[in-house]
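Here's the structure, in structure tokens; my notes come after.
With one protein chain withheld, the remaining protein chains of the complex are depicted in position.
Here the chain labels run A, B and C in written order, and each chain numbers its own residues starting at 1.
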Amino acid sequence: MSKVYVVGVGMSNVGRFYERSLRDLAAEALFKAIDDSGNLTPEYVVVSNMLSSQAEQENLASLIADYCGLRGSSGFKVEAACGSGGAAVLVGYSLVASGLAKVVAVVGVEKLSERTTPEVARGLAYAADADFELPYGISFSGLNALVMRYYMMKYNVKREEMSAWPVLMHENGYYNPYAHLRMRITVDDVIKSPVIADPIRLLDSCPISDGAAAVILTSEELARKYNDTPVLIAGIGNALDSTDISSRYELDTFLASKLSAERAFKLAKLSPKDVDVAELHDAYSINGVVTLEDVGFAPKGMGAKLVAEGRFRIGDKPVINPSGGLKSRGHPVGATGVYQVCEVVMQLRGDFPGVKVGGEVGLTQNIGGVGSNITTIILRR
Amino acid sequence: MSKVYVVGVGMSNVGRFYERSLRDLAAEALFKAIDDSGNLTPEYVVVSNMLSSQAEQENLASLIADYCGLRGSSGFKVEAACGSGGAAVLVGYSLVASGLAKVVAVVGVEKLSERTTPEVARGLAYAADADFELPYGISFSGLNALVMRYYMMKYNVKREEMSAWPVLMHENGYYNPYAHLRMRITVDDVIKSPVIADPIRLLDSCPISDGAAAVILTSEELARKYNDTPVLIAGIGNALDSTDISSRYELDTFLASKLSAERAFKLAKLSPKDVDVAELHDAYSINGVVTLEDVGFAPKGMGAKLVAEGRFRIGDKPVINPSGGLKSRGHPVGATGVYQVCEVVMQLRGDFPGVKVGGEVGLTQNIGGVGSNITTIILRR
Amino acid sequence: MWRLKDILLNLVGTKCLNCGHVFYPPKAACPKCSSRNVKKVSLGTSGKVITYTVVNVPIEGFESMSPLIIALVDTGGGKVLTQLTNVKPDEVYVGMEVEATVRRSATTLDGYVPYIIKFKPKERYS
Partner (left out) sequence: MWRLKDILLNLVGTKCLNCGHVFYPPKAACPKCSSRNVKKVSLGTSGKVITYTVVNVPIEGFESMSPLIIALVDTGGGKVLTQLTNVKPDEVYVGMEVEATVRRSATTLDGYVPYIIKFKPKERYS
């Protein structure tokens, strides 16, 4: 298979930007990524987004490409709920690896701040089963809460241990200038924060954010020619599980996390112990903990306990979520997977402007639904 | 570039199926395609759809794959408004050509019959510019009507000449057992039908339909092994134009139709004169006529006149829309581009159950928006 | 929604005739063995709570029903995502025995009021 490199990254700040439009955020990220690549011109613009339908806008590839002076290029949107960004990078990878394109831009963007919280909560539930789950009024937080209670009971994990995750995230995100929530918190803050969907508390939950991120992907030939710091996509894999939670085999593990990671590691000829830095998808503390185990960084049932014991912070291998993760960097839904790739690429290049890890091998994992669509990407300097 | 073959096709009937669900229609098409392929198991399920958000369902790849017994496979949704199907086939092509997958299913599906006509009309307008066009209340018919009036004035095309398109479509679709509207019509019927958006009349317009279609794509090695009648994807190309109509350079031509066709022909090392059969995207008579010209089957301004003179029907080269096109087969929005590929593959194999063309080379063109996202595919026996 | 009435009101799942696996919601093929040789089966009307949550921050349309108690109930036949009713949030526990009852859901965004199966605590002496 032809090699594919990331040669440009660009991000907008993550936050709530009432005065900015979706196309405006996308342009900021795309222009930064093009500039970072040494001014390569994308032949394809692959857009990832989940909920622009709430603003009555589809057809985003055309909208964004033309807004950015790329009329006549090719493109389309890729959607996999909150996992849209990772899936779009996989599509970009395949466009370059197949030879269909030499230069591909993947642009993740989400803009929800014009909608109310119940509207956005209902929109996020479109990742669940509209026929068999939505009629029960279950929110996305609620679905993850079912997993969290089950996991904590099965492995006898204490509330204090679960709380170590968000504390570490905010410690990291405090130094990330792009992050949505830049403040330090304590275990006590987490335990005393309001209950959203028992046992999930406010400080177990990521904020829903606006934001855009973009990467420029290219072939080996152009990567070497135009760029001093190309980062190889060494492995990539995606896996699906049921949309509904009722028919899952296990509640304390994400089958799609395991399968997508195995596929990515196999392609990269690497294993979890080779990873120096990873960005995992912690929409809720429980997602971070479960996927830490499913990717292979912690034994089953030990994820939260190991974080509480001080593992996975700067100096350890791997370092998890030096960006602050979804919890602190924020969760611009359809853009999150692209943010993760930008962040890990910058870590491997050494120019991430927050907590710096360095290293040779990085990993990102982006989740759609309650583990129903997951993409894992392995990056190598 | 590795060769990619279509080795299985499957379609549901096109129509309004109040009693059937999106997943049910998708399963019918996917199972038929898998059976037709000689029972290959898809590693990827790429879904194309535009408006499932109106039924509050996203994350369709997970939903459909798991409903069809493919838990643990990979996938995501591809969206390019009404051009989603063609774009999804392009993505499926790149997954196989890159070596990421050996067997890919592309499943197009749309289910809108539970929504009212104004709701669906508003949804279709999400393909236009939500900030600068939607506030004016322009419908998708209205946008195409602006093009139709401009074209007819510029090239002095008579209402009678424009009406030859839908008459031919219904003549062809009458024999297509999958078609939504199976009745013959006359030029007089068209001219006397109600005005939807002047000058577009009811019988210039396609019906909005429910339906699902699927194709199985695979590599050369597997295609030869499992299938007696593989059809090669000889060329494929996509192009974007502005989402808005205001900033277009020309109103009487679709830049993206031209560019995507040029890209597909270049890859296939073929030209328009080589094409035996084509399925074009006639959401309105004017789209059929304009793209007939832009693809290279008719000189500019002559499309409608040539149809009125009797060109492009059975016996001619190329034959256009033996399925009946969007006008008669129907327009299951996000599935339409996949239907076109199924139909042309069956024409080249000789087993299409309606008007039979035969021949060596076929073409499909699928349009999103008012020519803002277009995919052209060239198929070869 | 009316399309789903029978399925939602009778708790119909699917049984794989190839490997015997039973699952809900119903699917056209078995997730375990991919067989299309499946049939609809009734999941039964009582079961035990496997896990649950109390949703304090409702999604659009469910504001007036908040807080919602949502549980995953194992009916023996299969697991079902459902709402619990006739019970207070702090009375629910994992392992609680519950039985099915028909209740109305929130009005859908297009104005339809679906009736669905919820579960209530099992009445032991009645």
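Operating definition for what follows: a contact is a pair of C-beta atoms (placed from the backbone, for glycine too) under 8 Å apart; a residue touches a chain by one contact, two chains touch by 3 or more.
Just so it is clear, the model here is predicted, and its values are computed rather than measured.
In the entire assembly, the chain absent from the figure touches the shown chains A, B. From the options B:4, B:196, B:307 or B:377, the residue with contact to the chain not on display is B:196.
Considering the full assembly, A:66 is the residue among A:36, A:66 or A:110 that touches the omitted chain.
Here one chain is not drawn; of A:31, A:155, A:174 or A:226, the residue touching it is A:31. Think of the hidden chain as still there; on chain B it touches residues 116-119, 121-122, 125, 129, 131-133, 135-139, 141-142, 145-147, 149-150, 153, 194-200, 242, 244-248, 251.
Those residues of chain A that touch the chain absent from the view are 18-21, 23-24, 27, 31, 41, 56, 66-71, 114-115.
As a convention for this text, only the chains that are shown with their structure count from here on.
One inter-chain figure worth recording: chain A and chain B are separated by 33 Å, centre to centre, where each centre is the mean of the chain's CA atoms. Note on chain placement: the centre of chain B and the centre of chain C lie 39 Å apart, centres being C-alpha means.
Residue positions of chain B with contacts to 2 or more other chains are 21, 56, 66, 70-71. Within chain C, the positions touching two or more other chains are listed as 4, 27, 31.
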